[in-house]
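Just one protein chain is left out here, and the rest sit where they should.
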Amino acid sequence: MAVALAALIQDPAAPPARHIAVGAASPIPAAACWLVRKAGANVRLSLLHKRRGNPFTEGTRELFDLAGQGRIDLFFLGGGQIDGQANINLIGTGDWPGSKVRFPGSFGSAFMYMMVPRTILFREEHSPRVFVPRVDIVSAPGISAPGVYRRGTAQALVTGKCVFGFDPARARFRLVSVHPGETAASVRAATGFDYDEPATVEDTPDPSAEQLALLRGAVCDEMLETYPEFCRRVWQREAQERVA
Amino acid sequence: MAVALAALIQDPAAPPARHIAVGAASPIPAAACWLVRKAGANVRLSLLHKRRGNPFTEGTRELFDLAGQGRIDLFFLGGGQIDGQANINLIGTGDWPGSKVRFPGSFGSAFMYMMVPRTILFREEHSPRVFVPRVDIVSAPGISAPGVYRRGTAQALVTGKCVFGFDPARARFRLVSVHPGETAASVRAATGFDYDEPATVEDTPDPSAEQLALLRGAVCDEMLETYPEFCRRVWQREAQERVA
Amino acid sequence: MDLLQLDALASLVLDGATVALPPDNSLPSCALVRALIRAGRKNLHLIGVPVSGYASDLLIGAGCVASIETSGVTLGEAGAAPRFVAALAAGTITVLDATCPAMHTMLQAAEKGVPFMPLRGIIGSDILAHRPDWKVIDNPFAPEIDPIVLLPALRPGFALFHAEMADTHGNVYVGRRRELATIAHASNRVLVTVEQVVDFDLLDDERLAPGTIGGAYVDHVAIAQRGAWPIGLPGCYDFDAAHFAEYARMARTDAGFQAYLQRYVYSDAALAAAE
Partner (left out) sequence: MDLLQLDALASLVLDGATVALPPDNSLPSCALVRALIRAGRKNLHLIGVPVSGYASDLLIGAGCVASIETSGVTLGEAGAAPRFVAALAAGTITVLDATCPAMHTMLQAAEKGVPFMPLRGIIGSDILAHRPDWKVIDNPFAPEIDPIVLLPALRPGFALFHAEMADTHGNVYVGRRRELATIAHASNRVLVTVEQVVDFDLLDDERLAPGTIGGAYVDHVAIAQRGAWPIGLPGCYDFDAAHFAEYARMARTDAGFQAYLQRYVYSDAALAAAE
């Protein structure tokens, strides 16, 4: 997923990403950003929840002010539910405010999704439970009515099974590529919303040897402090190793 | 004047002054505040333009935010012109924006005068040129129309000749006391606006020996760094003395 | 500045108070939160600035909380906030959902002394539909129709946080956690626990002043060594990830949570170790 995200970050068809912000509790997008950066791209990364080297000196509002100023080019959002119009739900399922399952809350999504030119949606779990026809609660809308101030929409949705692109004019996803072991049919079966599908579906490229080495090495080094659990689980690295 | 201001600051009939702010280029009010403080009163002073020990860490907007929060109880304002309704003009005489004489500008007056519960007006020069029937330009209004949010008005006007009190309900000054060497008649002759006058006019009390000693000693010590010219002129003290 | 004992500081927060708490990476006073639980405080209205974490979950689990206004409640890498989720399911608390920049904006409005402040975004989110106190107006500066959200000023009754040091004038050093300054400016009363009280004026030190909240905002201070624990205080002690994992595990059930309280909040040993 990190590699697929990295490819999307550097998509030459999209507006340039000079300054990328990554929210709290987003280890996969963070890994993707570090991968882009460690591979040599000239991007500024602003990572929330980084205990040391936090770039913000105006308090936690600075990320949102930066976005308001138009200085953040790309952001990442997940969702407890995501629907076919790219609406995201971080609040809960059932009735307001989450009568069936309560999620943590909207965080900055209701602002960032509308103020940042590009958002990449990501969710590892690819199931009809997550990808629904219509979210129970809209934390942040996928598209906005004409006249409502909005600078961008979702560029893509990256899951554990595939990559979708998003067309805001049609408010509809289209399948772009499937990850190893998946097919157009297996993605369709696991997705609760309808989407467009090309006649032949490409495979998501495998990580290169260089990318794998960077992920296990320099990228993990940067992430150990903020995401020790993630690094242990994915790369079997302990936070102590770096210190030792 | 500083002593008269000090008496007004501690006027038991007025709301308490726990936190007093003094704007830039206001040495006389600053001296009055230090006099109150050095005489033992428990007041917090926030002095603009103090080069060291400046109390603001949020930038220069912090003074105005403090006033907005209701944390400043008393402020001082001067005026190139002041009229009988306590309007002040810091912009200039003649047509907008000061076709005859241009003053420096309004600074924060248009906000502070309305947001701080008590303002003491001061102007050393007491002449018909300064105290006019109607200011040419209103930097900040003395009173406001009903329904306009306003927390306070002028408490008093202290000049080189006298002390006026201000009645916001009648939008009118009244003579309270005259300084040594002045009379009700000499004040009237030097004042361009009309005001109320009691049958017998009191004398402004002379500074006590303790007050004079404080002014020349502890008060001047505090002011030397910010107002070296003022201290040299009034107390014949040089900034170097303190360092030596 | 008034230097109090920790329990005396806690006693100033009355039942039903509105209490602003920073999130776990921004120094809530966990020592003061534990003292509030020991004092049996009830019906608090918590405000997460802009989100809430362990400190809020602890107060909710202990039955101190009636409502919480926040943009999210989470233990970070340790997962969901178990007592928040349980209390919401049980109907014992209500939640007023917001979005992070809206929380900041409402406090900034209070900081500035204005009744409202605008914010972009939000329109189309169901949050707006559930906030009758938020209004949409047509931007009067735009040549065409341009709806924009106005948020009301939010003035918490209390702000509670922990910091590295205070001085005897009540100035408090918060370093780069400047959101604490905004919370302090916006709140009626500010109660702070610190590792130590220093005997020089923090505002006289050009290097420390930029990270200092002026004493004009700080009502009372108490010394609570390791008062942020299990949260870390940069430069002093580290975030205790193992304890967070232990909390997340124990707090999954009410019984486990009660055992946690006994072990880490009520017991004298815990007091001695933590405070």
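Each chain gets a letter, A, B and C, in the order it is written, and its residues are counted from 1.
Here is the rule we use: a contact is a pair of C-beta atoms (placed from the backbone, for glycine too) under 8 Å apart; a residue touches a chain by one contact, two chains touch by 3 or more.
What you see is a predicted model, and the numbers here were worked out from it, not measured in a lab.
Though it is not drawn, the left-out chain touches A, B, C in the full complex. Touching the chain that is not shown, out of B:I82, B:I137 or B:V176: B:I137 (per the contact rule at the top). If you put the hidden chain back, the residue from C:A209, C:I231 or C:L261 that touches it is C:A209. Across B:A2, B:I91 or B:V219, the single residue that touches the chain missing here is B:I91. Residue-wise, the contact with the chain that is not shown comes from A:P55, picked out of A:P55, A:P168 or A:G192.
Touch with the hidden chain on the side of chain B covers residues 24-25, 49, 51-52, 54, 56-61, 64, 68, 90-91, 96-98, 102, 104-115, 137-141, 144-145, 147-149, 227-230. Residues of chain A in contact with the chain left out of this view: 19, 44, 46, 52-58, 62, 65-71, 115.
Where chain C meets the omitted chain, the residues involved are 105, 108, 112-120, 135, 137, 139-142, 146, 148, 150, 152, 174-176, 178, 206-211, 234-235.
Throughout what follows, only the chains that are shown with their structure count from here on.
Distance from each chain's C-alpha mean to the overall C-alpha mean is smallest for C. Centre-to-centre separation of chain A and chain C, using mean CA positions: 28 Å.
Averaging Cα coordinates per chain places chain B and chain C 40 Å apart. Rounded to whole angstrom units, the spacing between the C-alpha centres of chain A and chain B is 58. Residues of chain B in contact with two or more other chains: none.
Within chain C, contacts with two or more other chains are made by residues 181.
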